[in-house]
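With one protein chain held back, the other chains of the complex are shown just where they sit.
Per-chain residue numbering starts at 1, and chain names A and B are given in the order in which the chains are listed.
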């Protein structure tokens, strides 16, 4: 019984005092709508499609993001322009399904799809949560400013032939006998 | 109509005040808890979030009043009414200030105990009629807990009753005017009454009948809308009641230096205890069920009996 009283005094009463003394500690709360919290640059928020430094779409419609997506919220259709560049005919993200896991960003070979620190995506109608390519595309380069897929890839497009990409050797003519 | 003990006006004012205070406690508790947890709490609706209560009430009144088809409708509807009724009845014997009160009963203390024991039915009927395993578990726990702690609650008050020589709560306060607050001679009784009072109104840390983490919400798992609201407000009413009783029995009720009116002294003391209960909720973890029971029967019962015995010996030897 004595130990019970001693424990009560040393443990419970001290606990009560410690908790009570938090009364004069400043609250950690960020009063959100009045005061914007600092969002970290790598926060996984609203998804965008970026453009390369030349202002063209980065997305080459490889479908890797759609495959990587665990909730299957990305739908797209590949098409080609006359120069040979691939791009998505449509690119649709259903944000009411999206769980902001960032797998699409990791899967993307061209840094086209990126997650941004924006999280204010509430809508009154569920249909408004489905974003098309026009809504997703931004004018800038997102997090990666210098990268341009077609400048480093061997793919031939209008104005850039085989072997003209950065760090790319001229293709070997396999029919020639010369070394 | 005059404002005196037992007049219709004073009954109406006391009833309205008590219910209003209990409803405001929803906001007070959330605010205080959040201060102790380094948060801000509800501060959006109205100045300082004061209108949060109004918002909560609008929500709870407009919710669907749902009775599950498998429930026993008679007991299901009866249960929340019982808790509100018995606790509001208990307030009728509490003397708030000179001339403020509903009735000066010669059996005031016993009446409070009787009402507290009837309060157990609310919880038990709610759990039993819900036909839900969590509700039943909660009701079983509540029944055992409330019967047990009623015993210690009653015995712990008896020291005060013996010192004052009356069951009348107003006369107990008046007796403290001459003899000093009973918290000094009856400190053990005060501590036991405090603990038993918390267990009786199943507030945290003794909220074992409605432990969210173990058994959903215990006996009111199946309740929603205004019926849940009555349990909710009933719990706060019980909190106000226990705080008022501690004030009356051990801390001299409305007595205090004359620069403040008596009713203000009473409110200040009662609010201090309400804040203390909220602090307990913020600080102390919930004990296990068997710990609660063995603590009650093996520690509180002998100590309270010993307290009563020593009090009796001292009274007899001095008189």
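One rule holds for everything that comes next: a contact is a pair of C-beta atoms (placed from the backbone, for glycine too) under 8 Å apart; a residue touches a chain by one contact, two chains touch by 3 or more.
Heads up, the rule we're going with is that contacts and distances are computed from a predicted model.
Undergrad: Refer to UniProt and select, among "Xanthine dehydrogenase family protein molybdopterin-binding subunit", "NADH-quinone oxidoreductase subunit J", "ABC transporter permease" or "PLP-dependent lyase/thiolase", the name of the complex member that is left out.
TA: In UniProt, the chain excluded from the picture bears the name "NADH-quinone oxidoreductase subunit J".
Undergrad: Touch partners of the unshown chain, restricted to the chains that are shown, please.
TA: The chain that is not shown is in contact with B.
Undergrad: Of B:36, B:111 or B:190, which residue touches the hidden chain?
TA: Per the contact definition at the top, the residue touching the missing chain is B:111.
Undergrad: So which of B:10, B:129 or B:221 would be touching the chain we can't see?
TA: Hidden-chain contact among the options goes to B:129.
Undergrad: Which of B:121, B:250 or B:277 sits in contact with the chain that's absent?
TA: The missing chain is touched by B:121.
Undergrad: Out of B:78, B:97, B:188 or B:255, which is the one that touches the chain we can't see?
TA: B:78
Undergrad: Using the document's definition of touch, tell me which of B:147, B:264 or B:306 contacts the absent chain.
TA: Going through B:147, B:264 or B:306 one by one, B:147 is the residue touching the chain not shown.
Undergrad: Just checking the interface: what residues of subunit B touch the absent partner chain?
TA: 72, 74-75, 78, 105-107, 110-111, 113-114, 116-118, 120-121, 124-125, 127-129, 136, 139-140, 143-144, 146-147, 150, 154, 167
In this text, only the chains that are shown with their structure count from here on.
Undergrad: Across the complex, what residues on subunit B touch subunit A?
TA: Where subunit B meets subunit A, its residues are 34-40, 279-280, 282-284, 299.
Undergrad: Mind pulling up the subunit A residues that touch subunit B in the complex?
TA: 1, 4, 12, 15-16, 18-20, 22-23, 25-29, 31
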